[in-house]
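Missing here is one protein chain; the remaining ones are kept as they sit in the complex.
Chain lettering (A, B, C, D, E, F and G) follows the sequence in which the chains are written, and residue indices restart at 1 in each chain.
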Amino acid sequence: MPRELWKGNEAIAEAAVRAGLEAYFGYPITPQTEVLEYLSRRMPELGRAFVQAESELGAINMVYGAACTGVRVMSSSSSPGVSLMMEGISYIAGTEIPAVLVNVMRGGPGLGNIAPSQADYNQAVHGGGHGDYQPIVLAPSSVQEAIDLMVMSFDLAEKYRAICMVILDGSIGQMMEPAQMPEMRGIKRANWDWATDGKMGKRERRVLSSIYLDPIEEEKLNLRLLKRWKTIQRDEVRYKEYYLDDAEFVIVGFGTAGRVALSAVRQARQKGIRVGLLRPITVSPFPSEIIDQLAGRVNGFLVTEMNSGQMLEDVRLAVKGRVPVEFYGRMGGVVPFTEEISHEIKRITTSKLNVTANPREEWYERMVGMR
Amino acid sequence: MPRELWKGNEAIAEAAVRAGLEAYFGYPITPQTEVLEYLSRRMPELGRAFVQAESELGAINMVYGAACTGVRVMSSSSSPGVSLMMEGISYIAGTEIPAVLVNVMRGGPGLGNIAPSQADYNQAVHGGGHGDYQPIVLAPSSVQEAIDLMVMSFDLAEKYRAICMVILDGSIGQMMEPAQMPEMRGIKRANWDWATDGKMGKRERRVLSSIYLDPIEEEKLNLRLLKRWKTIQRDEVRYKEYYLDDAEFVIVGFGTAGRVALSAVRQARQKGIRVGLLRPITVSPFPSEIIDQLAGRVNGFLVTEMNSGQMLEDVRLAVKGRVPVEFYGRMGGVVPFTEEISHEIKRITTSKLNVTANPREEWYERMVGMR
Amino acid sequence: MATTVSNNLVYERPEGFTETPTHYCPGCTHGVAHRLVAEVLEEMDLIDRTIGVAPVGCSVFAYNYFDTDFVEAPHGRAPAMATGIKRVLPDRIVFTYQGDGDLASIGMGEIVHAAARGENLTVIFINNANYGMTGGQMAPTTLPGMKTTSSPNGRDVETQGFPIRMAEMLATLDGAGYVVRRSLHDPKNIRLAKKAIRMAFETQARGLGFSMVELLSTCPTNWGMTPVNSLKFVEEHMVPAYPLGDYKVAAGVAQVKV
Amino acid sequence: MATTVSNNLVYERPEGFTETPTHYCPGCTHGVAHRLVAEVLEEMDLIDRTIGVAPVGCSVFAYNYFDTDFVEAPHGRAPAMATGIKRVLPDRIVFTYQGDGDLASIGMGEIVHAAARGENLTVIFINNANYGMTGGQMAPTTLPGMKTTSSPNGRDVETQGFPIRMAEMLATLDGAGYVVRRSLHDPKNIRLAKKAIRMAFETQARGLGFSMVELLSTCPTNWGMTPVNSLKFVEEHMVPAYPLGDYKVAAGVAQVKV
Amino acid sequence: MPAKGWIEVSDTYCKGCELCLNACPQEVIELDMSRLTPKGYHPAHTFKDGCTGCAICALVCPDAAITVYREVTKAVPAPA
Amino acid sequence: MPAKGWIEVSDTYCKGCELCLNACPQEVIELDMSRLTPKGYHPAHTFKDGCTGCAICALVCPDAAITVYREVTKAVPAPA
Amino acid sequence: MQKEIIIAGFGGQGVLFGGQVLAYAAMDSGMEVTWIPSYGPEMRGGTANCTVIIADDEIGSPLVKNPPLAIALNLPSFDKYEETLATGGTLIVNQSMVDRGAKRTDIHVILVPCNEIAEEIGDKKLLNMVAVGALLTALPEISVKDVEKALEGHLPVRHKHLLPKNYEALKRGFEAAQKVPA
Partner (left out) sequence: MQKEIIIAGFGGQGVLFGGQVLAYAAMDSGMEVTWIPSYGPEMRGGTANCTVIIADDEIGSPLVKNPPLAIALNLPSFDKYEETLATGGTLIVNQSMVDRGAKRTDIHVILVPCNEIAEEIGDKKLLNMVAVGALLTALPEISVKDVEKALEGHLPVRHKHLLPKNYEALKRGFEAAQKVPA
C-alpha cells in the first residue's frame, strides 16, 4: 500500500473498514464527527450497516446488540458522549463480548470545549462504568499508529471478549500525516460459540446477559474477568522507548503529550542531557513493569499529560517512591509546546528533587505561580 | 432526639429532609428504592418538590437545574443508574455548583444483581465522568453515620460548590439500627452570588454553564477546581481509628467491609494480636496522610473491600512500597464474614510478607486456589 | 350400530417454550403474553431464526422461557439492542419484550426512534400501569388517582403528570408499520391479542417496518388484588383509559391476511 | 394651513436583548426567533423573572443574547433542567430554546416526559432540518432525500428513517397545554410566529401547562444556499412536510386572549 | 350430546391462580385443596364431569399448565 | 401621499444577509458595497427615497440591526 | 456482650417482624442492635431470613456465619441452620412444620409447635411471636417484659388491639420452651 496523506479521524474510520467492520453506530460530536461522516458514505457503499443513532446511549446499545451476534462493530464519540455510554460499557463488559470504541477526547469537564485533551484517561482506564471490569485502552500518538491500533483493537477485543477502547486526543483526530492503510480484510464471520445469531437449526439456544442474581455466580464472573486481565497484562503491554539505554531521567507521556515530549528530549540530547522517553501505547494494561525496572536505575521521572495528572498515579504506583516522580500537565484543551517540556527537563535535571513531595501539588504551585 | 430504629435508606431520606432538602429527583432502583418511596410521601407533605424522573438521566439534569437556583437538592440511585448520570455529574462539576448524590451500590458490572457491593469506588472517587474533576465522596458504615454524613454532605457541597456523593453498600441501605435524627433544619435559602434564580429587579443577570471555548479559560477553571480540592484535602479528610496506638498491622476498610474488619480486629486483639483498623469515612479526599504516617511505623497493611481492590491502589500510593500492603476482597455482592478477615489477619501476622509482590495478583491466586 | 372413540389433542404447551416454569407471580398475565408469543413463533415456524431481547423488569428472565436465542438489554434500551442485531442479521426475526417503565419511561428515546427509523422489529409492550419488579412504583401508564408505592396518595396528575398512551403516540410516526393495543383480561381479548401478535410478526417477516402490540396486563401482586379481580380491574379501569384498537396499519400491512 | 412634523419611533432593538451581537451566520433565522422571544418577554414584562435554558447546538450561546438569567444544559436535557428550576421556583418563567437534534434526537425522552408531566414550561423548538453546529449532519427532521454530511446521498428513509413531526407527536399527550408549529420564512409568518410565542408564554404565566412553539427555520450555511434562497426552501419544501398549525390548544388556553 | 373432553394440569407449572376456574364455561374446575405442588400451590383440577374440551382454561392460563383433550366419536357400520 | 419614514442600520449588528432588501416592499434597501462593517460585512442601507417606515425590514432582520422611524404630519390651524 | 440471632422461614411467617421486635426490645433496654434482612433473589416467594445482633458495644459485622441463636420456622431453615449453628448454641424449631428431630447433639434444639399454639390462641399469624417467646429462654439479656414493652411501643396503632394475644403468644412460647428438657 502506498503512503497517503490521511486525516486522523478519517484514517481510523477507513482502518476499521479494512479490519472488517460490519456495523457502525454513532452520533455526531466534535472533534470526532469526521469518523461518522466518513462511514456514512463508506459503509453503505460496501453494503455494511451504518446507523446515525438517536444518541450515544442509543449508539452504545446498538453496538451491544450487534456485538452479541459476533460481528465486528464499533462506535466513536468524544468526551461528553462517551460519558453517556458508561452504563452500556459496563453491561458489555459484564456480558463478556467484544466491542471496539473510540474516544477523540476534548476539553472538559462538562461541555467544556472541543480542543485536544487527555482528561478522560481515568474514565477509560480506571472504569467510568459501575462494577469491576477493565477495558483494554490504546493511545496512538500518530495517524499511522492510530490506523495500526484501530486494526489491532478488533483482534484484541475478540481475543479477550473484552472492550477495546482507542483514545485519541483531538489533535490526532484532526491532523494529517502520511500513512499506509492495511489491505482490505473483508468480512469473515468467525462462528463464535457464544454468539446469539439465531439457532438456525444448527445448535441449542444461546443467551447473552450480564445478570448473575446469585452473588457467588457474579463473583465467578468477576474472577473470570480478572483471569483474562492477568493474561492481557502479561501478553498485551505495548510501549515505545526513546533514548532509554543511558537515560538518567525518563519522561513518560502518551499520545500528543508523548510526541511533544519527544521533541523536547531530542533538544535535550543535543545539549548532552541524558534523558529518555517512554511512550505507553497501551495505557491499559499499563506498562508498569518497564517503569518498575527503570525506577531501579534512573534518577527520576517526569510525567507529562494533557490533564491534571491522571496517568501520573499509575506511574507512581510502579515507581513506589524509589526515585522522584515529577509532573507537568496542561489542561482544558491546551497543548503544551516543546519549550515547556524542555524547561521542565532543565528543571528536573538541574534542581534537587524531593522524593516524598506530591508531584501534583508541586506542579499546581508552579502553574499558579506562572500566572 | 430519641433513638429510633431506622432502615438505612429511609434514614438518609429523612436526614436529607431535616437538612433542608428542597427538591428530590430520582428513579426507582433496588436496593435504593426506599429512598424514593419515602420521599414520595414526605416531600409533598412538607410542600417540597418531589419528581419521579423518567430516568436517571432525567433525574441528574433536574438536579442540575434545581441546583443552579441555589437550593438544596439531591438524587439517589444504585450502580447502573449512577452510570447514567456521568455526563450530568461532569457538567455539574464544570459549572461549580453544589449537588448531593447517593449511590447505594449493588453487584456488577452490568445488570449484575442487587446484593451489597463496593465496586463503584473508582467510578465515584476517580471520576467516572469525562474531564478533570473530583467529587467529595463519603462512605458511612452505619445507619447513624449515614444520617450524619447525609446532613454534612449538603454543607460540604455548598461550602465548596462541589458534588458530594454518599456511597453506601446495599447492606447499609437495607439494615436497621438505632439512630438519632438531627433537629429539623427547615428551609433557609442562602442567597448565593452565583445562583440563577431570576434577576427579580435586584441584580444583573447571571449565567451558569460549563463551557469555556478558549482552552486557556478552561484551564483556569481546572485550576480553580484544583485549588478548592487542595483546601478540601487539607480540611475535610475524615476517618475513624480503632486500636491503632500499638498496632503492628493495620487493616483499611470502609463501609460494611470496615465493620466486618472491626469484628475481626476485636477477635484478634482477644488473642493478643496487635492489629488495628483504619476506617476511611471520606474516601475522597482520601486519608493518605495518616496512612503515610502509619506506614512509617507499622509492619504492614491489609486492605479489605467488597470489590477487586480499588481503594487498594490509593492505599498503596500512600504507603509507597515501604511496608507490605496485602489485600482481601469479595466481589459480585458477596459480603465477607468475620472469619474470612480473621483468617487473613492470621495469615499476614504469621507468614513472611513480600513488599514487592502485587497484592491484587497474590489475592487473586488465593481466591482461585480456594475454589 | 357401534362407534369408535379416539382422542384428539386440543391444546398443549407450545414448543416455543422451554421446560422452565416462569418466576411470575400466580395469575400474572405476563405469562399469557409469553404464551401467545411462543404460540405465534411456533405457528409461523420462526423459533429457529428468532432472537429475543429481554428488558429490565419482571420479564427480565424472559430469556429463560422462550426456546430461541436471547439477549438481555439495559433498562429501556431493548429497541436499540434489537436495532443493532437486526441491522447485521436482517434475515433474522428480532423482537423486544418490554414493560411500561422500561419502554415508556426510561426507554422513551429508544422506542420512538426505532419506530421513526422504521426498524424492522416487533415490540411486545406490556402495560400493567406500574413498575412490577421494583415493587410497584408509579409508571408513566399509571392511572390518575391510582395508588402506588411512589404515588402513595394516588397519582396526582398536577404534580406527577398524565398517563402516556404509547400506541397513539407512536402511531404518529411514518416509520411505524403496525401499532395496535389489545388486552389480556378475557378469552375473547386474548384471542384478539394473539391475532395482533401474529400480524406484528407477519409485518416484520415481510419487511414492512416497525410493529408493536401494546397489551393491557395485570400485576396482582402490586395492585394488591386477586388475579381474578385484577382482570376485572383491567376491564373496568384500564380499557377505558387505554382504548383497544388499531392505531397504525400501514397500507402494505393492511393487505396481509392471516 | 400649516403642518408640524414629528418623528415616531416605529421599531427598535428589543430591551430583552443584551448588547452582544449574535454569532449566528448571516441570515440565519435563529436570530429572528431570538428577537421574537425577546420582544414577547419585553411586552409581557417578564424579563426580570425569566430563566432561560440554552441547549447544545448553534444556540448554545443563547445565554449571551437575552437579558435574563440563563443556564446551559447538556445536549438534549434542557427540559429536565428546566423542570428542576421550575419545580423549586414555580413563580419564575422558565423556557428552553432547542434545536431539532437537541430536542428531537438525543433529547426525545426528556421533551416527551416534560410534556406528559404537563411541566409548566415554554419550549422554543427550532426545526432547521439538520445539525447546524456540528457541520450539517442529518437530523430526525431532515427531509427525505435531503443531502447532509451524514446522508451524503440524500436521506434514505429505508435505512435512515422518516422525519419526526414533534408537534403532532407531543399533541397526543394530555399534559400538553399549547403545542403549535409556525414558520419564519416571511413577514406574515413571522408575525404569526410571534403571536404563538406570546400565547406559549401566556400559557405558562397562567399555569396552564406545557407549551411548545415549533419554528421552521433556516440554516443557509449547511444548506449551502443564500439566506434568501433558504427562506424559499422553507416555504417550498419544509412547510409542506411540516404543516403549520395548532396541534394542541387545551380548553383553558383557548380562552386566553392576547 | 355435547363433546366430551378432559384436561391435564401440570404440577410443575400450575400456580393455583384460579384464572382457569374463573374462565371455565362449564364450571368444572376447582383448586385441589387436598394437594400441594412441589412449589407449594394447590393445583387446579376438574372436580366433576362436563368438560367439553373447549380449551378456554388453557387459553387463559398464564403458565401453560393445561393440556386439553377431546374425545371424538365416529360411527362405524356394524359387522354383517 | 404615502407616510414618510426612514431606517438606521447598525454597523455592530448588520451582517449583510440581504433579508431586509429582499423583504422591503418599496425596494429602497441595498447593501452598501462602498463600506465594510468592523466585522467585514457590507451593511444594508436605503439607497433612494420611498421608505414608508413600514418596518418590514426590521421584522425580518435576524440581527435586530434596524431601527425604524416614521414622520408624522399633523394639521394645525393657521394663525389668525 | 454480643449475641447473634438468625430468624428464618417462609415469606409470610412474620420472620422480619419477629426480628424487628427483638431489635426494638434490645434498643429500648439501651443496647446496641442491628437488624438486617436477606433481600433480593430470595425476596419474591421462597424463604426469608433476618439477622439480629445485640451487644453493649459498637457492632461490627451485621452478618454472622455460625450464630449461637436461631429460629427455624420451616424445614429448609431447620436443615440450613442446624448445620451452621455454633456449638453449644440454641435452635428454636417450629415443630409444626418439620417432620424430624435434631441431628446434632452439640447444640440445643428446642422443638415448639408454633402453629398449633398460635391457632390455640386464635391467630395463626402469631406463630412468630410464639417462636420469639421460646427464644427468650436462651436470651437472658432480653426478658419477656422487654419484648412486651417493645410491642406496645412499636406495634402499628391499627394492630394495638392485638397486643393481649401477642403477649399470650410470647408467654406460651416461653413456657413451651422451658418445658423441653435441655
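The criterion applied here is as follows: contacts are C-beta pairs under 8 Å (C-beta built on N, C-alpha and C of every residue); 3 or more make two chains touch, one makes a residue touch a chain.
Treat the numbers as computed from the prediction; the structure is a model and nothing was measured.
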{"item": "Contacting the left-out chain in the complete assembly, out of A:14, A:37, A:177 or A:236", "value": "A:177"}
{"item": "Residue in contact with the excluded chain [from A:39, A:119, A:208 or A:262]", "value": "A:262"}
{"item": "Residue among A:45, A:235, A:339 or A:365 touching the omitted chain", "value": "A:339"}
{"item": "Positions on chain A where the hidden chain makes contact", "value": "3, 5, 30-31, 113-115, 170-171, 174-178, 256, 259-264, 266, 335, 337-339"}
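As a working rule, only the chains that are shown with their structure count from here on.
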{"item": "If a chain touches chain B and chain D alike, it appears here", "value": "A, C"}
{"item": "Interface numbering overlap (same over half, different under half) for chain C and chain D", "value": "same"}
{"item": "Most distant chain from chain G by Cα centroid", "value": "F"}
{"item": "Distance from the mean Cα position of chain D to that of chain C, given in whole angstrom", "value": "36"}
{"item": "Intercentroid distance (Cα basis), chain F paired with chain B, Å", "value": "63"}
{"item": "Computed distance of Cα centres, chain E from chain C, in Å", "value": "27"}
{"item": "In chain E, residues with contacts to at least two other chains", "value": "none"}
{"item": "Multi-partner residues of chain D (at least 2 other chains)", "value": "60, 72, 74, 105-106, 108-109, 112-113, 117, 140, 160"}
